[in-house]
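Other chains dropped; remaining ones untouched in position.
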Amino acid sequence: MKAVVYRGAYKVAIEEVPDPAIEEPSDAVVRITTTNICGSDLHMYEGRTAVEEGKVLGHENMGIVEQVGEGVRHVKVGDRVSVPFNIACGTCRNCQQGWTSFCLTMNPTEGVDGAAYGYANMGPYNGGQAEYLRVPVADFNLLELPPGDEFEQDFTMLSDIFPTGWHGAELAGVVPGDSVVVYGAGPVGLMAAHSALIKGARRVFVVDKEADRLSLAAKFGAEPIDFSKGDAVEQLMDANGGPVDRGIEAVGYQAHDHSGQEHPELVLDNLVKSVRSTGGIGVVGVYVPEDPQAATKQAKEGRIGWDYGTFFTKGLSMGTGQAPVKRYNRQLRDLIVAGRATPSLLVSHQLSLSEAVSGYEHFDKRDDGWTKVLLHPAA
Amino acid sequence: MKAVVYRGAYKVAIEEVPDPAIEEPSDAVVRITTTNICGSDLHMYEGRTAVEEGKVLGHENMGIVEQVGEGVRHVKVGDRVSVPFNIACGTCRNCQQGWTSFCLTMNPTEGVDGAAYGYANMGPYNGGQAEYLRVPVADFNLLELPPGDEFEQDFTMLSDIFPTGWHGAELAGVVPGDSVVVYGAGPVGLMAAHSALIKGARRVFVVDKEADRLSLAAKFGAEPIDFSKGDAVEQLMDANGGPVDRGIEAVGYQAHDHSGQEHPELVLDNLVKSVRSTGGIGVVGVYVPEDPQAATKQAKEGRIGWDYGTFFTKGLSMGTGQAPVKRYNRQLRDLIVAGRATPSLLVSHQLSLSEAVSGYEHFDKRDDGWTKVLLHPAA
Amino acid sequence: MKAVVYRGAYKVAIEEVPDPAIEEPSDAVVRITTTNICGSDLHMYEGRTAVEEGKVLGHENMGIVEQVGEGVRHVKVGDRVSVPFNIACGTCRNCQQGWTSFCLTMNPTEGVDGAAYGYANMGPYNGGQAEYLRVPVADFNLLELPPGDEFEQDFTMLSDIFPTGWHGAELAGVVPGDSVVVYGAGPVGLMAAHSALIKGARRVFVVDKEADRLSLAAKFGAEPIDFSKGDAVEQLMDANGGPVDRGIEAVGYQAHDHSGQEHPELVLDNLVKSVRSTGGIGVVGVYVPEDPQAATKQAKEGRIGWDYGTFFTKGLSMGTGQAPVKRYNRQLRDLIVAGRATPSLLVSHQLSLSEAVSGYEHFDKRDDGWTKVLLHPAA
């Protein structure tokens, strides 16, 4: 089959690779109908991770079940399914408690809890930017979708970014009536804003400096704040009449100030200032334990010298980490079907697999309007 | 009346000061029967805060209601009461939501939410290391105790350290069956351990290097870890067979390593290592936004460069801040009366008010066995 | 001043009564700008309660603070305020835990926890269908509103029915993505539907037989089910494709079947059938411990023989009782100001105080289109 293969920094190729097959009785093979390029794929693309050459990329996958192993009891060939990016065993303590993003058994990498498709350090699993994908423990991992092709562009957000944005709102503790700020208007930040509004937030502010993304934020019903036009926190305080109830981090350790300099502590500091005493902060932008290319010795070791003294003094709380997709994807699917969630608003490009190389290039340069790229392997 | 008055670094004096009086209709005056010296009083005693000379110290107070204002509807003269260290209005949004430690109206200090008795930056309120204390908004703030003098040494822990330890366990998310580590075997750490066990933790480890405190931890049913005898995290991993479910910080920014050097990031780093992925950390040890006497420029600004990358990668969560005493003191009082909580185990010394100066000296030096000092002004 | 006074079954009169005054230092007097007739006022109007003649009715009140007692610290003369129907002390255990609807100290009636204005068995407090109202413990009870007269018809729902509907959704455990059925499209049922949708429900069904009310349900975005046209549960199952996740009872013990017969067990039975196993039911329709005019001996004693065996077998849960308005009114006010809640949609009539008698008559007969009546004493 054809697949998007990693070939070193700034190099992906469309190659012919062996078809995936049932390896264990609980496996399924899914024929991919839609697979997205994720912002976190760019960490690998830019050569900032230890991902091995030859790996098939892609962890945002959906499609039709093509084959099932003998031990699969529930999923049937022909089912339309969403594939959560986390690969979970369904049996360990973390899975049992709903933390499929920290499965204790599926990732053989020493010291890392949690596995994923086509991703650095997340286990020996190929990704789904390809015609077919092997899915382990299919009954537990796959989410059934209504048959047909309706809502394809919405459902494709169920594998990662919609649940990840929702998780940000959960970790922040958003409840109806809250005011919320989201730092970062990338796909995850926009999904966090969408989620907070669905959960009944009264006002949601989104901070970024890219005009196309800020206008998408407004489309979702949020209020954009352009930090290239002045201090983000000051603008927020003016707009909201004081600090907000909750804050969501959707930027990560590669945060840049308006002059383009990398400042890993920048967004955390702004969140501490933005959120009122006793409030909550949800962090879904990625921070890493080791970053050899970081600017300072501290940052290389994952140490971020942010304003912790004020964080404590204000009695703030913080939740972090990769989203347990399975905890949310069922209800988000149902909200899509009922017309109350429309994550597809952020789709900017739909490409065939053979166009993926160019898709990576444009998306990595953050070319104007390249917000979210879907690949359709069968197209 | 006689009171303990702050007179500059390492100087407190027993002085004659004016009796407190009803100033507002909602006030009460309490005759103090027991008032404790708190570890956080030592921050002021050592001259590390901006507290004004002449302030009466003491925020851990209990006694008998001597007088009530005209607007007091519930509390009666002669009632035996515990006085939470937080002074709360009962009306603002934070008070309404149970966050009396971050009351929005009782502290006129710019930018600080929350007020307290006899404390730096916490408003113009004298403390209770004295014969009498004025209590604002008495109906809302005072907790009724059973009449008489039974449980006096237990009830005196209800004003601060028992609820503060309990809050640490709450912020960490301790549920029945959990394994828990507490860093710091001072009074708050011991109360956190006691709380975690009452809440049904299966094992609680307490890390310190003082033999007297570690043996108290054992008395409360916890398992002591002496970090002067080897790496704390390694000992913990060996004893528990891996990381624990929850961690509690009861040390604060003045953390020292075993050689006596101050390392404000030390305990946070150890907690990140000690707690399993998806676990929770509760921080009740104090961190400050400004610390002019700190060793590094970062630390002077309250910036702590701890291992945030691993914190995120493990999907940990963290709650922080001063305890809202009123949220817990009623149920803790009832547990004491039922014989299921015995915080008095940690009382080491009971002094008259005139002995307070010597009490401060011994406690500040952490003289062996000086764990918790109670003052009885009437004695 | 002028006030609506109860004078026996089916008799209310506009009478001159003494102006209310400050009786305790914590009191305020509020000049009423809007006060509503509530469905539960009709229990008294129809002579089905023990309310004493001469009582001023009205527990859904808002207005401007006219006077405050000496002990009032927060509320100021001239403030625009909403008055929760519950009168709470702010000091007892129930108030402290957010259950102001079950205050332990404000109602002297033996065996009844909770007090209210102008209501049978809820204490010696006159109501606010009048020019002025005395409000006890004003700082704790009053909710501040933005000055002016904007949102008057929305804010007037904050004293009772909007928080009561919201409480129904809370007790039922509604979370985002849920399907919900509300039995009863009276004002409380409509507010429950509005609340469930704001909280992120994917579909909300409302069951009634009055066309005007069902069309209001549709205006709020809910799906009407007309039980005069067929079995309610069957229609619901067809529309939803099976049982719903949550159910809300907004009818009460005077439930009638489509032929007009009173069946107090009818709605509970339908809820047990409508809600899927493990689901939740919130009951805000009123049931009473004694109902001398009920049809059966059991019902006279408040015993309702509903299908409890199936309730248990399905593992359902149920929450009940009067709403603690103060727990919700702040966030609901903020949602109104942000344009995300518009309870005023259900207002059908606005009358002067002198028109109140006719308002009671029409509302009691459920005359077509008489959904919700507001009185403006100053008009």
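Note that the chains are named A, B and C in the order they appear, and that numbering of residues resets to 1 at the start of each chain.
Heads up, the rule we're going with is that a contact is a pair of C-beta atoms (placed from the backbone, for glycine too) under 8 Å apart; a residue touches a chain by one contact, two chains touch by 3 or more.
Everything quoted here is computed from the prediction, not taken from an experiment.
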Full complex stoichiometry in copies [only 3 chains shown in place]: 4
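Rule of thumb we're sticking to: only the chains that are shown with their structure count from here on.
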Centre-of-Cα separation between chain B and chain A, whole angstrom: 40
Chain B: positions in contact with at least two other chains: none
Residues of chain A defined as touching chain B within the complex: 94, 97, 99, 101-102, 112-114, 171, 253, 265, 268, 277-278, 283, 286-291, 298, 301-322
Complex interface listing, chain B residues touching chain C: 24-26, 69-74, 89-91, 93, 96, 98, 105, 137, 139-140, 326, 330
Residue numbers on chain C that touch chain A, as the complex places them: 175-178, 198-200, 202-203, 330-332, 334-335, 337-338, 340
